[in-house]
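Take a look at the structure set out below.
Note that one protein chain of the assembly has been removed; the remaining protein chains are unaltered in position.
Letters A and B name the chains as they come in the text, with residue numbers starting at 1 for each one.
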Amino acid sequence: MHVAVVVFPGTNCEHDVDHALSLLGAEPELVWHRDVDLSGATGVVLPGGFAHGDYLRTGAIARFSPIMKEVERLAAEGAPVLGICNGFQMLCEAGLLPGATVANRDLSFICRHVDLEVTSTKSILTANATIGDILHIPLNSYEGNFVAPESEVAILESEGRVILRYHGENPNGSTNSIAGITNRGGNVAGLMPHPERASEDVLGSIDGRVLLESFVGSLEPVPA
Amino acid sequence: MTEALHRQLGMTDDEYGAVVEILGRSPNEPELAMYSVMWSEHCSYKSSRAHLGRFGHDQPWVVFGPGENAGVVDLGDGWLAALRIESHNHPSFVEPHQGAATGVGGILRDIFTMGARPIALWDPLRFGPLADPQNRYLFQGVVGGIAGYGNAVGVPTLGGEVEFADRFSKNPLVNVMALGLMREEQLVTKAAAGEGNVAILLGASTGRDGIGGASILASASFEEGDEEKRPSVQVGDPFEEKKLIEACLDLYERGLVVAIQDLGAAGISCATSESAAAGGMGMDVDLDAVHVRELAMTPGEILMSESQERMLAIVEPGDVDEALRVAGKWEVQVSVIGTVTASDQLRVTHGGRVVADIPAASLSENAPLYRRPVARPAHQESLWGDRPSLPGEIDLASALLRLLDDPALGDRSWIYEQYDHMLFLNTIVGPGHNGSLLRIKGTEKGLAVSTDGDSLRCYLDPRRGAERIVYESALNVAVTGSRPYALVDNLNFGNPEKPAVMWQFLETVEGIATACEELDVPVVGGNVSFYNETDGVDIYPAPVVGMLGFCDPMPTEPPRLDRGLAGMAIWLIGPESGEDFAASAFSRIVLDHIGGRPQAPDTDTARAVISHASRLAFEVPVLHDVGAGGLAVALAEICMKSDVGASVDMDEWQPLFDETPHRFIAVAPDEVDLAIDDVPVRRLGTLGGGTMNFGARGDLDLGEAHHIWYHALRRRVS
Partner (left out) sequence: MRYVVSITRKAGLADPEGTTTAAALTNLGYREVRDVHFGRTIHIEVTDGTSTERIDEMCRILLANPVIEDYIVEEV
């Protein structure tokens, strides 16, 4: 198994994702954003952070990094592509997922655990979960408020592509409490909260594991 | 060169005379600018340096004490920790967001200059009361600046502490502590070595920002209208810093760096001279090679610019190409600006002309040294005599609610939820408990940190106050299972030219030094911030200590405030007096009284309690230091976080609110006996129910307490 964890200048969750995936038996490898060959990868994670300083718009400059062509190719071929937080924002900017994220409703950065409800299992991120599961996972963002044109939201909802929703209080004003979505194929998924931060008992929650296990379980073995 | 210029730059006539003597001639303008900043209070510690030798740091685990960019201690098995504390007080008053942000950036550079990856930050803060809109603006700006920079640069902020008092209204304090971790082979220092080695400048381009910031902003008092000094403020770029961190760590890993120094106050002039002087060498510097962001900068401006996010690395000539390639990979700008020489001179050229030629060491080693007059303030005796007069009986529940409604005692999550405090997956105990606890992945080791201060207690008695914050900080790391291992201090004071302020300073130094000796804790670094005076009013003496604790192994389930369960027994471990009300939260809030003399610490008890706490941390689910607000607030915090009430038997109300030092609460299953020989231990009661029940003295609904406590700070900032 070989997961490419893409590092942009300003990315900061790459080592955390690497650590959490390794604990689950995956073989992640950090890949610099200027690399242009992901032929050995069976899946990709775009981790959180502040790629290119979040300047212009979150994810706006990152989507033009050389490696994104390869990410788009893998996504088109049906390989699992996961965007976490800033990575989710890049997937939206790149058009691999619909919508965008804007500043939190209360205009404050939010770093705390939130409750997520699993609302669909038809994605590489939620395949191993059960609909209705409540997962306690840290959110860590200033621009985590998901928005999309009404028509786009209606399509996401009707096609069951909202995979995770904030449960109880909506922390950031996100449309329909959306925390995570997937594409039509279910192989490209993005979420604002950080499952890697809830993957060990010692960190206070292991609820992120089921999501990362789903992702790892969806990877094809590396061709011999 | 007129004499007026040196005065404009904040130098005395005597200091100017000393420069002339060193050079054997009058300095030119760039040279004078360099001396004026390097000899400023901020850079040279000229009022404090004579006294800082009082701090000890010769424990065998100390790798570097004060003098390098950060203190470094040995954690065994090849692991080293680097720690440092700094202040950014005046810049944060002038522009709170950028002032706080660049403070974070500066301290991080001090850490990765040593070879360590910065792994966590803490921010002790002081502001005026939040009822004043200007104080709210400063507070929100500072918290936003710390969050904005710290989160984006990718270093978690694990907490800090905060106080609000009138004396900080026009002089907020913004201190920041950073911790770094490295393998021993990555350790580097600032000492330039090797004639012919090359100096390269890494990072942001050099502009006109922040020129003279250290001398103008950080080394003089403030007066009405000084907001005009805004142009001296720098703007931070966390993205540039993040790239710089990764580039530097990569350079160290490849063994490409002989020495490295960050650029802070006085920019290139300070970094080049310090690096050369530390190595006993000289340096030739070509300003034409510096990558600048503005046209037509004068040599003085390039030398003195305090543009942020820059580092000066010394590399061997054969490694230059490789170093440039590594910097390029991380998209960091770099220029080759100088050469290490055997001359002892710092020689700076611009446009083919020598614009400065001075002994490199003279900027630091020949800096002025003052033994300022010292006198105990006239009002000190009367302050001590003005003891709080306690009522015979009180309404316990309403008194406790008033304390929980204080913004400094209420829930601080409004602050720390704006900080990423989880990045790197090392945070085992985060903000909202006692000390922070971090794991070192791949080992069983843990690092604990607590930052502590109590400016009101230090005002009433600086020596006792200072000793007590050291003991409190030690207890805060002990309850995570760690032993106190090293300390850094940030000494925030008023105008040192006032004998009363110097008395406060010297008493504080003595207090910190004494307590550290008693605990066998080295003082591995610190910062002195004088001239925290606005319109003639000095701040309270406000020393802040940052204690590093170390454990190996780390407790598998370290105590937290939220692990209490109904049925568990509540124990008080440590002395009870019912008498220490001077500087207590009860006196300040309920009695509206400031006066009296705080109890002296008891060193034997302190040591015994601290070591008992670090043992118990491996056995019991909840340990909590008893600090501001006394037993009542400490107990309420456990109840609110664990969401369970308590029944407590107390004959008197006073022991619930006094602040006798060296105590903590332990909560453990009913059958566990926590008694021990050398420390007073008393069972207070039991957790359970939905109220805090004080027997005949009434009870307090937990939901109501939580509501008041949760909104105490929030409602004052929104």
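Methods note: contacts are C-beta pairs under 8 Å (C-beta built on N, C-alpha and C of every residue); 3 or more make two chains touch, one makes a residue touch a chain.
Note that the coordinates shown come from a computational prediction; the quantities given were computed from them, not determined experimentally.
Visitor: Checking the contacts here: which visible chains does the omitted one touch?
Guide: Per the touch rule above, the missing chain touches A.
Visitor: Among the options A:3, A:46, A:68 or A:92, which residue touches the chain absent from this view?
Guide: Of the candidates A:3, A:46, A:68 or A:92, A:92 is in touch with the missing chain.
Visitor: Determine which one of A:42, A:120, A:145 or A:187 touches the chain that has been left out.
Guide: A:145
Visitor: Based on the whole complex, identify which of A:23, A:36 or A:56 touches the chain you can't see.
Guide: In the complete complex, the chain left out is touched by residue A:56.
Visitor: For the chain that's not shown, point to the residue among A:12, A:104 or A:141 touching it.
Guide: A:104
Visitor: On chain A, where is the contact patch with the chain that was removed from view?
Guide: Here the touching residues of chain A are 56-57, 60-61, 64, 92-93, 98-100, 102-107, 145, 147-150, 152, 173, 175.
Everything that follows uses one rule, which is that only the chains that are shown with their structure count from here on.
Visitor: Quick one: chain A and chain B, Cα centre-to-centre, how many Å?
Guide: Distance between chain centres: 36 Å.
Visitor: Which residues of chain A touch chain B in the complex?
Guide: 9-10, 12-13, 15-16, 19-20, 32, 49-50, 52-55, 108-112, 138, 140, 142, 194, 196-197, 200, 202-203
Visitor: What residues of chain B sit close enough to touch chain A in their complex?
Guide: 147-148, 151-154, 237-240, 242-243, 246, 329-331, 413, 416-425, 427-428, 439, 441, 556
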